[in-house]
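Next up is a structure, given as structure tokens.
Of the protein chains in this complex, all but one are displayed in their positions.
Chain nomenclature is as follows: A, B, C, D and E, assigned in order of appearance, with residue numbering initiated at 1 for each chain independently.
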Amino acid sequence: MRILIINPNTSVEMSKTIDSMAKKYASPGTEITTVNPQDGPEFLANAYDEALQVPKVMHLVEKNKGNYDCFIIACGADPGLEACRLITKNVIGIGEAAIMTACAVAKRVSFLSTTKETAAAVPGRLRYLGIDPSRCASIRYVGASDEIVKKRNEMLEAYCQVGRKCIEDGASALIPTCAGMSDLKEYLEKRLKVPVIAGVVSAIKIAEQLPT
Amino acid sequence: MRILIINPNTSVEMSKTIDSMAKKYASPGTEITTVNPQDGPEFLANAYDEALQVPKVMHLVEKNKGNYDCFIIACGADPGLEACRLITKNVIGIGEAAIMTACAVAKRVSFLSTTKETAAAVPGRLRYLGIDPSRCASIRYVGASDEIVKKRNEMLEAYCQVGRKCIEDGASALIPTCAGMSDLKEYLEKRLKVPVIAGVVSAIKIAEQLPT
Amino acid sequence: MRILIINPNTSVEMSKTIDSMAKKYASPGTEITTVNPQDGPEFLANAYDEALQVPKVMHLVEKNKGNYDCFIIACGADPGLEACRLITKNVIGIGEAAIMTACAVAKRVSFLSTTKETAAAVPGRLRYLGIDPSRCASIRYVGASDEIVKKRNEMLEAYCQVGRKCIEDGASALIPTCAGMSDLKEYLEKRLKVPVIAGVVSAIKIAEQLPT
Amino acid sequence: MRILIINPNTSVEMSKTIDSMAKKYASPGTEITTVNPQDGPEFLANAYDEALQVPKVMHLVEKNKGNYDCFIIACGADPGLEACRLITKNVIGIGEAAIMTACAVAKRVSFLSTTKETAAAVPGRLRYLGIDPSRCASIRYVGASDEIVKKRNEMLEAYCQVGRKCIEDGASALIPTCAGMSDLKEYLEKRLKVPVIAGVVSAIKIAEQLPT
Amino acid sequence: MRILIINPNTSVEMSKTIDSMAKKYASPGTEITTVNPQDGPEFLANAYDEALQVPKVMHLVEKNKGNYDCFIIACGADPGLEACRLITKNVIGIGEAAIMTACAVAKRVSFLSTTKETAAAVPGRLRYLGIDPSRCASIRYVGASDEIVKKRNEMLEAYCQVGRKCIEDGASALIPTCAGMSDLKEYLEKRLKVPVIAGVVSAIKIAEQLPT
Partner (left out) sequence: MRILIINPNTSVEMSKTIDSMAKKYASPGTEITTVNPQDGPEFLANAYDEALQVPKVMHLVEKNKGNYDCFIIACGADPGLEACRLITKNVIGIGEAAIMTACAVAKRVSFLSTTKETAAAVPGRLRYLGIDPSRCASIRYVGASDEIVKKRNEMLEAYCQVGRKCIEDGASALIPTCAGMSDLKEYLEKRLKVPVIAGVVSAIKIAEQLPT
């Protein structure tokens, strides 16, 4: 199966992280390519940034639709997912993938959003997906948009601290929503002793179940 | 209050219809201007078309944000609503406006969508808005995308017929979702004897309640 | 359009406030008359008071049904709404009108009820209307029943304080449920910088969209 | 325990039926008295009739509150329930009692309402009570208001026929909502082979669990 | 009516408490027998213990199905309820019975679970039953599994204290979920002044309404 991962953020660094996490968890028969739009914000901090990138994500799906069996949109807000599903049949959003996977391993899950704005969008997203709010232990955010990209290492401790609060809130699985933080999965799991669901990984695993 | 209505469809004809309906129902103190993006589909037939127009809608809000007190996005799917609300404070979507208004006048409402694709998006939209599905009597679609724009008059009878089916489904108010059909409101009300909620009108009425 | 507003409270003072707020926001073609039952409590403090006034509200609708195009019940609990809708076709409750309007302008809304009892009734009311509880940031009450009527000016500061707490709770629009406080709308909006949805105004705006 | 059953309908015949059903299922220590208001409709056919009787029900509770340990409102729509609960502590509605009891014995239940109007009120009632619509197999109505009171015996066969349809709809328990038909319970159970939950009986059984 | 109460816990002491509570509230025509499995945990502290006892509960239903008109499973988690309903027609779980009864007497109810694990299972149980979470004021647990059985008297004060917190949470009825604590009903009602719904009693009252 040939998968094209589209990172709607323009950070090449982030695309590399995503690509290497995806390849690490993929089956041998899965070929992964990761791209990102040329222009737009390095880091999507809210619905404004996400909306701007949607046509660029759509364009990347259209341009490549003959060459891949499945497309993954690598941003927790799943920008352009419904639109892309009208272009080609197999399109997965890492946001949906992570939420659904987490709900299959834990009674209650928590979200570690990046910014206050993306955290505020989660309840509407859960309603849209038809997930009862009582499955969600808490929605917390870790930092500001700049910090996620620029002070990546300093953020590790923040993720641990917020993760611990989420466990106190009753979560038995955590979702760091940002694709760019997906490589934190194993680090956080070791520190926090609960499954940390990285949407990039979940999306690959779901993609590998789809007919080509 | 100065209101800018943004019709995400590029049909100038449709913008005129919207503009005249909005002005007909507006209060004397309300100044209305209606614009549409220069390029893109004449008629938004599905989530693909809608997503393409979102950055153009956002651009129109940004360009005009000092000059208006409120912005109305005139498409039943409310494309770009959340993104635009991050640009300026008073932004209303005619989709949300119509649904909420209809729920304030009827126990159960029906949707007269334009196309099969836009009809299929309604359940997710209701969930997102947190409206219980039992408030909705039915979701029916009236025709194909071309017909709405090109065979406008031939569509009138189709709207009546589908409207009658919705009333049999248990609806006591109807929502024709397309902004371009908002001028059908009074015609359909005379024929069908139930309130027909035109989102353009509802949005104006809600805008007039907002602080400037 | 001729609208009869029925204030189920017997306070003539309150009816005057309602009448002047309604007229201020109505379109030129809208004629507004406001009445209240002759006997019963000055201020409806709970479900007991409301129930007592229902037949009197119904009587006023029946007596006037040939002379008006629409009836508005001016109490946040919408006493007698379903019963009156069986008498004549166009009946709007300010409670429903405010909730639905607020949900069209804000992700999450808060209620500023008057008394503890009316606050406790809000969750059941939201369920009845089919509005998901996650749309509601908080339900707070401002004072005791006597205070609302007798110490009207002293209550202004209390409304501001409680409103500020609601904004901290996550609300981006506020609903002061009492019709008698509807003239606080603009004062509170200036102080709190969020839309304050007055059901009396919302109901007028919805009425103006109905077929006569 | 001394229980006052208040039949909001004015039919003395109906009050006798209710009284004898209640006594048949009550424990020896339970003393039952059944009354009805002097004036108002013989049979409550819709929300209009119900609302008219509410203050009379309230008056009967107030007048008798020192003399009884519990009050039961004997109409499936539970008119005045919340108001009466503000007068005295133990008040049960047969509508709530029947729905909750049926949900404790069956996966899915059906309602046999009397009239089209009372049937149309059931979905809102379920939402108000916080009962998920998927617990309800169907809501059907058996006849017109006059028939229920005047052609009582002719209605038996109609109840059986509608009951059979409900079982085909997937119900494994039935609720005939009208208090006046509560004596059908055993007849219908023999014919239809599923539990038939009579609210009058359910309310007595719940009352007997309350502290006096 | 002949009822067999099956206490899934193996504590004979607990079975005696259940039996005497059931007999105290039963009608004269109701014959009650209470049994428990011979082996297994004295006290079911979580889903593990419950699951172990299910086949034993099923066996007791099968062995006795000709000799009783109704079976009651006397554990708040209702272990084996759906399975037993496939063996014979009248089977009631005290968990379901208590929740439904409490919802018929109070706007909001609280659960006094025994252990942290059983408390954590309540939200899923409410969802399964289709009861909206907003009907639930709080879910609190009183102690550890050993304490419930061995330090029964010392637990009384703990129940009062936790019950008081639940009332502060907004509950107007309480459900002590453990069948073995059902005899606390009257003691707690005197102390706390709200209805305390004992599932064993509720189940008997519902059983007495079923066709034999």
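Some notes on this structure:
In this text, a contact is a pair of C-beta atoms (placed from the backbone, for glycine too) under 8 Å apart; a residue touches a chain by one contact, two chains touch by 3 or more.
Remember, it's a predicted structure, so these values are computed and weren't measured experimentally.
For the chain that is not shown, the touched chains among those present are A, B, D, E, taking the whole complex.
Mapped onto subunit A, contacts with the missing chain fall at residues 25, 27-28, 90, 92-93, 96-97, 99-101, 103-105, 129-132, 134-135, 186, 189-190, 195-198, 201-202, 205-206, 208-211. Residue positions on subunit E in contact with the hidden chain: 46-48, 50-52, 54-55, 58, 80, 82-83, 85-87, 117, 121, 124, 127-130, in rising order. What subunit D contributes to its contact with the hidden chain is residues 107, 132-134, 170.
By definition in this document, only the chains that are shown with their structure count from here on.
One rotation lays the C-alpha atoms of subunit A on subunit E, and its angle is 120 degrees to the nearest 5. Using the mean of the Cα atoms as each chain's centre, the chain most removed from subunit A is D. Each chain gets a centre from the mean of its Cα atoms; for subunit C and subunit E, those two points are 43 Å apart. Averaged C-alpha coordinates give centres for subunit B and subunit C that are 26 Å from one another. For the pair subunit A and subunit D, the distance between mean C-alpha positions equals 52 Å. For subunit E, residues that reach two or more other chains under the stated contact definition are 132-134. Viewed as a network of touching protein chains, the structure does not reduce to a path, ring, star or complete graph.
Chain pairs that touch one another, listed by label: A-B, A-C, A-E, B-C, B-D, C-D, C-E, D-E.
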